[in-house]
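Here's the structure we're looking at; comments come further down.
Removed from the display is one protein chain of the complex; every other protein chain stays in position.
Should a chain be cited, it is by its letter among A, B and C, assigned in written order, with residues numbered from 1 in that chain.
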Amino acid sequence: AGNADNFARDRIYAPFSVFKGKAALSVEPVLPTFTKIGAGALKVGRSGTMMMTFVPAIGERKYDFERKQKFALSATEVGSLISMGPKDSSDFFHDPSLKSSNAGQVRKSLSIKPHADGSGYFISLTVVNNILQTNDRVTVPVTTAEFAVLKTACSFALPHIMGWDRLTSPQAKDAEHPAKLKLQRELEWDK
Amino acid sequence: AGNADNFARDRIYAPFSVFKGKAALSVEPVLPTFTKIGAGALKVGRSGTMMMTFVPAIGERKYDFERKQKFALSATEVGSLISMGPKDSSDFFHDPSLKSSNAGQVRKSLSIKPHADGSGYFISLTVVNNILQTNDRVTVPVTTAEFAVLKTACSFALPHIMGWDRLTSPQAKDAEHPAKLKLQRELEWDK
Amino acid sequence: AGNADNFARDRIYAPFSVFKGKAALSVEPVLPTFTKIGAGALKVGRSGTMMMTFVPAIGERKYDFERKQKFALSATEVGSLISMGPKDSSDFFHDPSLKSSNAGQVRKSLSIKPHADGSGYFISLTVVNNILQTNDRVTVPVTTAEFAVLKTACSFALPHIMGWDRLTSPQAKDAEHPAKLKLQRELEWDK
Partner (left out) sequence: AGNADNFARDRIYAPFSVFKGKAALSVEPVLPTFTKIGAGALKVGRSGTMMMTFVPAIGERKYDFERKQKFALSATEVGSLISMGPKDSSDFFHDPSLKSSNAGQVRKSLSIKPHADGSGYFISLTVVNNILQTNDRVTVPVTTAEFAVLKTACSFALPHIMGWDRLTSPQAKDAEHPAKLKLQRELEWDK
């Protein structure tokens, strides 16, 4: 079973990607890390995220990976996304240098806006970098079906990026005598 | 694989927490315990719950853990929470001393009320303790996005706190002869 | 790990039960059985169901397990239940002796009807037995919150009673050379 065990723990690359004329968008969950805090106890270290990667096109079906931009949705931002109705918009703002000396120098904003005709959404990432004096914006249109995949996949992934898929039960113990009798009676449900 | 096995059974701390100006709220599932009732059979002992912990603030980003209060939502109360619409309220009442000589002396009530403008909810815990002559109330405002995370995470956790994630299948048996023929034919679906 | 493995495969009793004045209702998934149809291949033998057990009351908090009645919802009937809106009704009819010489002699019908004020549902089981000349009817009122638990738990259990939780992947293979190069490039998403 050694091989199978390894297989089960391999790092898997399985992004959900949409390739459009001007850019491509790839979405993939990043699980939290866990830190040991004593014998048999772990705590979430770095929180999990839903990583969105935007890549601008440089020709037909060609994308410029050198210019890709990333935006990591937090659990709460994923909550926003999955509760969006067909006419709702969402805007998220990140400062990748928060709490460093460069705080405020780079601003990232992700915007999700519905098409006027209800046929899908525009997902845009804007990165304003005051140090490099750059202002990049990349937009990917997604259809209603693609957004439904995103919502269902994000709903599935949310408990995982929160670490709730790692819930564990206390071990089983033998029933003491009086409880056992009571339980025996309750089991009549199952006869 | 010994280490990995241990890892899989470690107790994990992964609460969903929101920190606000006057208080913080942390939510985490507590799985049921199981009791052995014979060879190869287990029954739910203590039911699982969704544990909500409230901590009042005592300064900017400082919380007074000495004064934290807990409220354990049952499966049915979780059912109420996850079926709440944007304008719905919920109220739950617990007596932590139920069936003891102190019954009725401490009353806990959890209230979830929508903001008037639909931008989220107020979640309040009131604890009236007639023995200590205290009356504590702590309120945490949560945004629509935070409540969406709570609902999705609680929907995920509900079957776990009910013990339904522990469903097991009867073992496989070799097909007897006549059934095997019939099955063979049905497999034509898959060719 | 031997103990833990056994624990994982023990039969678990974890019904969702509501105890009311005139009767109690207990719901629990019953997984399908699998039949071996060759080396490394299994097929669903007996289909899984959602087992509903009704027990009439014979006094305060006392229930008469001798008179309990069962009704096993199929996957499609579970589909009906989980797609019910707050004003919808459902009726299911079973003949436990179907395809035997007693066909038509016993008729079971399960009825789910909303309360007039939208505060929940009545779930009733009627069993008409022409052989024993009996006609039993037991009704359990369930609140909106209890029905929400039932719907969420049944949605969770549905893929399990269908056997879809047992999906397996083909084993991993080493990438051939050209594919490997292409994949390497695609991995730039993840840098």
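Keep this in mind: a contact is a pair of C-beta atoms (placed from the backbone, for glycine too) under 8 Å apart; a residue touches a chain by one contact, two chains touch by 3 or more.
Just so it is clear, the structure is predicted and the values come from calculations on it, not from any experiment.
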{"item": "Contact partner of the left-out chain, one of A:F65, A:F122 or A:F156", "value": "A:F156"}
{"item": "Residue, one of C:V78, C:L110 or C:I123, that touches the chain absent here", "value": "C:V78"}
{"item": "Chain A residues touching the omitted chain (full complex)", "value": "1, 4, 6-14, 16, 29, 31-37, 42-43, 45, 143-149, 152-153, 156-157, 160, 166"}
{"item": "Hidden partner interface residues of chain C, rising order", "value": "1-2, 5, 9, 32, 34, 36-37, 40-44, 75-80, 82-83, 155, 158-159, 162-164, 166-170, 172-175, 179-180, 183-184, 186-187"}
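Everything below uses one rule, namely that only the chains that are shown with their structure count from here on.
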{"item": "Approximate Å spacing (C-alpha centroids) for the pair chain A, chain B", "value": "22"}
{"item": "Residues of chain A engaged with two or more neighbouring chains", "value": "172, 186-187"}
